[in-house]
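Every protein chain except one is present and positioned as in the full complex.
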Amino acid sequence: MMTENSQDIPGLVCPIPLAHDDKIVLGHGSGGKMSQDLIEKTFFPPLDNPILRAANDAGIAVIDLPQKNGEKVTCRLAVSTDSHVVNPLFFPGGDIGRLAICGTVNDIAMMGAQPSYLTASFILEEGLNIEILQNVLESMKDSAAESAIQIIAGDTKVVEKGKADSLYINTAGVGILPPGVNIHGANSQPGDIVILSGTIGDHGIAVLEARGDLGFKSSITSDIAPLNGIVQDILKITDQIHTMRDPTRGGLATSLNEVAKQSQVCIEIYETKIPINPAVLSACEMLGFDPLYIANEGKFLLIVPEVFVEPILQKMKSHRYGQDAVIIGRVRANPKGRVLMRTSIGTTRVVDILSGELLPRIC
Amino acid sequence: MKFLTEYRDSDIVQGILAEINRIAVNEWVLMEICGGQTHSIMRYGLDQLLPKNIQLVHGPGCPVCVTSLELVDKALAIASLPEVIFASYGDMLRVPGSNGDLFSVKASGGDVRVVYSPLDAVKIAQENPNKKVVFFAIGFETTAPANAMSIIQAKMMGINNFYLLVSHMRVPPAMHTILSSAHNRVQGFLAAGHVCTVMGYWEYLPIAEQYQVPIVVTGFEPIDILNGILMTVDQLEKGRVAVENGYSRVVSLEGNIQAQQVINQVFSECDRKWRGIGNIPKSGWCLNPNYLDFDAEIIFDVEQIQPEESPVCIAGKILQGLNKPTDCPAFGAECTPVNPLGATMVSSEGACAAYFRYTEVS
Partner (left out) sequence: MCLGIPGKIVDIYNKDGLQMGKVDFGGVTREACLEYVPEANLGDYALVHVGFVLNLISEKEAQETMQLLREIADVDSELNPE
């Protein structure tokens, strides 16, 4: 029996999940505390190294390129990989193909690197309609063109019926990190401002609706989008961005908690400033979800010194993927590692990391 | 959203708070027995706003957390059976039994499905005639009409592979237990607004009378909760004892008669074990004799399951407001949110889990 006095208390859920230590359960894939615990306790021990430990959206490989004259040129590469297992494959606003491209493009973009090349490997379930595969590939082609990346290596495997949910895709990508850019989860400083690029919860709710199990209908669409373009625009204003994150699984709350912990700061956000599509809010109310924990696939957080905020906001708002950009909070020194939210009624409460699987509640 | 967001208006919140501060001269201990109200209080930090002389104690109001360990273990056993599709409200999947939870059953190959409505579980039964579909019918009075209708629909449609594992709890007997304890500190109650939407509040009149305790039917949004507190404190300061309705937009004295009739058709009172408290007589609802064909506890061989509550856990005393979490020897040691021993640590809205989190921050 565990007796550790855990520093990280799971989020406001009823009840708190068990720490599943012997078998993988769905909660391990939710992006929250259980996922983190799995990585810490099972993945890190055999695979540990400083680059992985930095725990950013992409790993930064430092490569010394020998020159003919004997000198060396140092190049930094952002490298990332992502697997996609979404069900259903197609949903309002996107599909697994677009997700596969944008997911990895965004991880690299969040480091300030420009993604250039991706790989794509496919696990196909026996019986999958080839027409579906073709539609997915068309979508990947369009997303690749929009992101200005090329897929330069790939792989396919076929598994027996029942061993894969129609189709799984893994993408990996690289991008060169320009000199002077140091965007890192541990870089946020007290006094920094937190900017969010747009509405939260759209992707998670759109996919949940498309699955049909909970029986609700709306016009909510996923927000899947490649963010490398808008990030490059911002980098032209300044390369002094401290942290960027795209809040995917686990939602805004989880990403903020990760940064607060890595940077050992307190992040304070304002509930009334967080942009949410009214229909997403209604769906969350109905199901008992907190929008702070729902996945996004076309949004990002930007933590920057206050002096750069106005020009960055202006630039973001003029971009297709940043029209609803807004300041949602600021970074303070204490309490370290905590995310606090000033509620709409003026109180302050702790915002925890997502604990297990996001589940609708009756309570 | 109409009838929802206007009850979060911060100006009105501040105004009601000012009024509470004005009239609250003495020290009072109030309790709410409703997981939804506890959730709202935590989510909006409402307890931070109250004057120091008003103490809010969170009662055993979350049906997910007070469902007995025995029934959770029965659920896990039934869900593990290969011929069963086990359907449940989402939040039950996380509740720890003696050995794991429904997620671990799912990981071991059990067919466990989340449904939003019990009618969805009936549909699953209809679509899977070769499987036995068992629905985990938990909840207080609020959820009983829905759970009851699932059985009625199944019977009407001739669906004979649908079963209920029933764990219904009733609020009034819990209030009796709390108020009749020799060490009771609770002086006023916020009655659960949605329980009263179904049952009305006529059941609370004899309780208020017997124990001389004001009871105010209260809603869930910040304004509703503060209004409930205001009305209760007002009675206490004036030495009045009455049952008042602070949620009149959906609650009436008699409640929803139709729903109560259907509940009585399908269920009758029985004893019920509450996790962390123990048996409270007549505090549950069980299936009536003519619906026993649907009773999963009978159909599946789970009679032998008899788990024990932790002997160390004092959740029962905490739920009744008799002790603080810090009084418990296991608090923060053997009993933590990651390894909970009792109901109040199982739920992150439970007193022990809340103390654990907030004592860290301050």
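Note that the chains are named A and B in the order they appear, and that numbering of residues resets to 1 at the start of each chain.
Keep in mind that, in the parts below, a residue touches a chain if its C-beta (ideal position, glycine included) is under 8 Å from a C-beta of that chain, and two chains touch if they have at least 3 such contacts.
Not measured: the values here are computed from a predicted model.
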item	value
Hidden partner chain, touching residue among B:Thr142, B:Asn161 or B:Gln235	B:Thr142
Candidates B:Leu4, B:Ala242 or B:Leu292 - the one touching the absent chain	B:Leu4
Contact with the hidden chain (one of B:Leu93, B:Ala107 or B:Ala192)	B:Ala192
Touching residues on chain A - with respect to the absent chain	215-220, 277-279, 281-283, 285-286, 288, 361-363
Chain B residues that touch the omitted chain in the full complex	1-6, 9, 11-16, 18-19, 34-37, 39, 61-63, 89, 116-120, 139-143, 145-146, 149, 153, 156-157, 192-195, 197-198, 220, 223, 227, 230, 246, 248-251, 256, 258-259, 262
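Everything that follows uses one rule, which is that only the chains that are shown with their structure count from here on.
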item	value
In the complex, chain B residues that touch chain A	1, 4, 8, 10, 13-14, 35-36, 39, 42-46, 48-49, 62-65, 89-91, 93-96, 100-101, 103-104, 106-108, 113-117, 120, 139, 143, 222, 332-334, 336-340, 345-350, 353, 356-358, 360-361
Chain A residues within the chain B interface of the complex	1-7, 9-20, 23-27, 213-215, 278, 281-282, 285, 287-288, 290, 335, 338, 343-350, 352, 355-357, 359-363
